[in-house]
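Contents: one structure, followed by commentary.
What you see is the complex with one protein chain gone and the rest in place.
Per-chain residue numbering starts at 1, and chain names A and B are given in the order in which the chains are listed.
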Amino acid sequence: MPCFFPLEIISRKKMRTSGFVAIFFMIFLSVSSAYPGWKKQYKPCKQLVLYFHDIIYNGQNAANATAAIVAAPEGANLTILAGQFHFGNIAVFDDPITLDNNLQSPPVGRAQGMYIYDTKNTFTAWLGFTFVLNSTKHQGTINFIGADPIMVKSRDISVVGGTGDFFMHRGIATIMTDSFEGDVYFRLRVDVKFYECW
Amino acid sequence: MPCFFPLEIISRKKMRTSGFVAIFFMIFLSVSSAYPGWKKQYKPCKQLVLYFHDIIYNGQNAANATAAIVAAPEGANLTILAGQFHFGNIAVFDDPITLDNNLQSPPVGRAQGMYIYDTKNTFTAWLGFTFVLNSTKHQGTINFIGADPIMVKSRDISVVGGTGDFFMHRGIATIMTDSFEGDVYFRLRVDVKFYECW
Partner (left out) sequence: MPCFFPLEIISRKKMRTSGFVAIFFMIFLSVSSAYPGWKKQYKPCKQLVLYFHDIIYNGQNAANATAAIVAAPEGANLTILAGQFHFGNIAVFDDPITLDNNLQSPPVGRAQGMYIYDTKNTFTAWLGFTFVLNSTKHQGTINFIGADPIMVKSRDISVVGGTGDFFMHRGIATIMTDSFEGDVYFRLRVDVKFYECW
C-alpha cells in the first residue's frame, strides 16, 4: 500500500471537493492511530460481481466446450481429468462471463487463461487469467493470479492489474463455486473488489 | 493506485524541489475535480520501447528456434500449431529483445515465459512473461501478464512488477505485432509505460 493508510478510506469521495479536506486528513491521521482495528475498514473504490462458465472438453462436446485439458502427468490423458485430484492437469479456457448465474445470459466478456490442478490430496488449482470485458458498461481487462483451494466455500485471489476502464487497478477477487456438474461444467462467482482505482 | 490521484501528475518532477509544492498540491487537489477528463492525463514516469523475436520450433529449425510448443489439446502434436486457431497450445519461449525491429541487432536482454492460445474462434493468447534486461542502459526485470487478442492492432497488458532498475514498478505495456511469417516467426513491439516508478 502506498503511503497514507487512513487516507485511502476518506479520500475517494471527499478529497476532490474541497481544499479543506487536505487539512482534515492531517488531523485524521493524527487521530487514527487510536483505532487499531482500522485495518479492516478498507472499502473497495470499485466493485463488480460477475460469473463465468467453464465447459471442459471430454472428447464428445467439441462444439460446446470452452476449456480443454492440454497437459497431464505421466499416464493420464487429455479427455479425462487425471486421478489423484486431477494433480498435474493444465486446462486452457475461454469462458463466457455473464452478469448473473445463467449460462444463457448475454455474455459481457470472456474469461481467458489457464488453471492448473496442483495438489495430490485435495482439489486445489492455481489460476492465471484475464477478464476481457466488452459491454456498454465496461471496456477493458482485469488480470488475476492466485491459489484456488476449490473445496473452500469462499477464497481470495489477487487482482494484479488492469487496462482500459480498469487502468492500473489492483484489488482482491473473492471467488465461489456457484455450481458444478461432474467433471464437465462449473460456474464461478467472482466478486472483484478494487482498492486501487486510479 | 496509491492515494492522491492528481498528485501523481505533478509530483514526479516538481515535488522534490520545494516545500512550496506540498502546499500547491493541496490547492491543485481542490481544483482538479472541476476537470472530469483528468483521468486521461496520466503520463508515464518512465517509458521503454522494445522488440522481441519469437522463432517457433517446427521440427526442422532446432538450432534457431527460440520457442517450443510444449502442450497441445487432444489429437494435436508439438511441431505444428493446433487447428482451431491453435486453441490449447502452450509455447515456452526465450526470445531475444532488441532496441529496433531487426532480429540481427545486438540483444539487450531476453523475453522469457509462455503464451497460451486460448480461443477456438479467433487468435487470442494469454501471456505470462518477463523481460530480463542486461545492457549498459538497463539492468533488471519487468514482469507482464495479460490477454493478447492477437488480431487487434494494438492491445494492452499489465506490467505487474519489476526488479533491479525497475524495482516495484507497475504500468501498462502496449503490444503490436510488428511482423509475422506463417507459423514460424513473429516479432512484437512492446511499448512499456510505467506509471509507478519508485
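A few points about this structure:
The working rule: a contact is a pair of C-beta atoms (placed from the backbone, for glycine too) under 8 Å apart; a residue touches a chain by one contact, two chains touch by 3 or more.
Remember, it's a predicted structure, so these values are computed and weren't measured experimentally.
Considering A:I80, A:A147 or A:C197, the position touching the chain not shown turns out to be A:A147 (whole complex). One of A:T79, A:T119 or A:N134 touches the chain omitted from the figure, and that residue is A:T119. Hidden from this view is one chain, which touches chain B at 1-4, 7-8, 11, 15-23, 57, 59, 68-71, 77-79, 90, 92-94, 110, 112-114, 128-130, 132, 141, 143, 145, 160-164, 167-169, 196-198.
Not every partner is drawn; the one left out touches chain A at residues 1-6, 26-27, 29-30, 32-33, 39, 42, 70-74, 87-90, 116-120, 124, 126, 128, 145-147, 149, 156-160, 170-172, 195-196.
What we mean here is this: only the chains that are shown with their structure count from here on.
Computed centre separation for the pair chain A/chain B is 21 angstrom, with centres defined by C-alpha atoms.
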